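Incomplete set of chains, arranged as in the complex.
Which chain is which? They are A and B, in the order written, and residues in each are numbered from 1.
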Amino acid sequence: MTGLLPGILTGLDLTGVFFFAVSGCLLAARRGFDIVGSVLLGSLAGLGGGIVRDLILDQGIPNAFAEPVYLVPPLLAAGLVHFHVVRVERHRRSLLAFDAAGLALFCVTGTSTALEAGMGPVPATLLGVATAVGGGVLRDVVANEVPQLFNPRGVYAVPALLGAGTTTLLREAGWLSIPSGAAVAVAVFALRLLSLRFGWRVPLAARRPRDWPPGTGPGRR
Amino acid sequence: MTGLLPGILTGLDLTGVFFFAVSGCLLAARRGFDIVGSVLLGSLAGLGGGIVRDLILDQGIPNAFAEPVYLVPPLLAAGLVHFHVVRVERHRRSLLAFDAAGLALFCVTGTSTALEAGMGPVPATLLGVATAVGGGVLRDVVANEVPQLFNPRGVYAVPALLGAGTTTLLREAGWLSIPSGAAVAVAVFALRLLSLRFGWRVPLAARRPRDWPPGTGPGRR
């Protein structure tokens, strides 16, 4: 049973932080926040999931505060968005793509970190999912929006759960490596983007009874 | 000085998780979220208060992550709401009833858990209140609604505080048992529902000065 090397894990983690940070900075731009708000929303999106994970793992000061290198991705992201190196659009397409990339990397690195910390397979998988979706939820909640996580168009938590579960299975089988972890992340990313492209949906929280006309009942506020 | 047996405490805690989870799934149905969003919002409502409590108690990994049995109530709740076994209504009545049941159980179990962990009476009572109201606040905030906690119609935190305080007094007197704890929970539940039924109110945050005409001043956004 082997895991990812710590250095590699940190590198992947920082890359995931960067992708989520860009999604936060793009949301800041859409909402008309200033550059400082952009750095802060990018930091929350990029570092929030990992801070929650580290608080739950209860192993001292979270990495995001203990290691100043974690500041670099949000600052870089805010700069790239400010100067339009990353395209700032009216529609959400690039925001959702960066969000998907962060989701894909974090379900792998979050699950790995939890397994390295000695968590069992089921808790580690769940904490991996929480790490992956947490930053995006914090980003949207703090910007006073309904989280993407709850958008019924496309699937969000399902690819994260599949990615976290596969990471756990690979780790248990001794097959978790840089290429296999990267393959899982790529698959999660593709699944998320395809679900957005083709509008895949899962059933609603409550089945619409047959005798309700369309446009009525729960789900219409 | 005796407390509730750990097995009983876990059973009551899981029941409270279930009630809050149903409230989360009902909110997901009202908002048109899908079944995955329902499981997640139910999990946040059911497990959020306990996770915050366990983070503050600082005793290792929170129960909700360490013990996979805590996943059962949210999954069950999402299923019951999806198939309309729990009635999904346009109005909030059933949501508020399940929320009240969770509040009632959690102010007893949250306070007990804090006392078992060695907290003093005042901190344990406050942490019991925070556990009881925390899941509902997280549920509403993440769904981008003003928390029920702040709805001036009916009382919410007051019954939770009375329940948590009574639990602490019973524990100090050596009278905390399954029947006495259940009686406290039933009283809190009844008080919350009666306050909603009869529209009981406490004074507003700021007294309305006499010279303000109705419908003006703070409180009208």
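In this section, contacts are C-beta pairs under 8 Å (C-beta built on N, C-alpha and C of every residue); 3 or more make two chains touch, one makes a residue touch a chain.
The structure presented is a predicted model; accordingly, all values stated were derived computationally and were not measured.
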{"item": "Subunit number of the complete homomer, 2 shown here", "value": "3"}
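Throughout what follows, only the chains that are shown with their structure count from here on.
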{"item": "Turning angle required so that subunit A lies on subunit B, C-alpha fit (0 to 180°, nearest 5)", "value": "120"}
{"item": "Gap in Å, rounded to a whole number, between the CA centres of subunit B and subunit A", "value": "28"}
{"item": "List of subunit B residues in touch with subunit A within their complex", "value": "25, 28-38, 40-41, 51, 55, 58, 60-62, 65-66, 68, 71, 78, 81-84, 88-90, 141-144"}
{"item": "Contact footprint of subunit B on subunit A as seen in their complex", "value": "55-58, 119, 122-123, 126-127, 133, 137, 141, 144-147, 149-150, 152, 155-158, 201-207, 209, 217-221"}
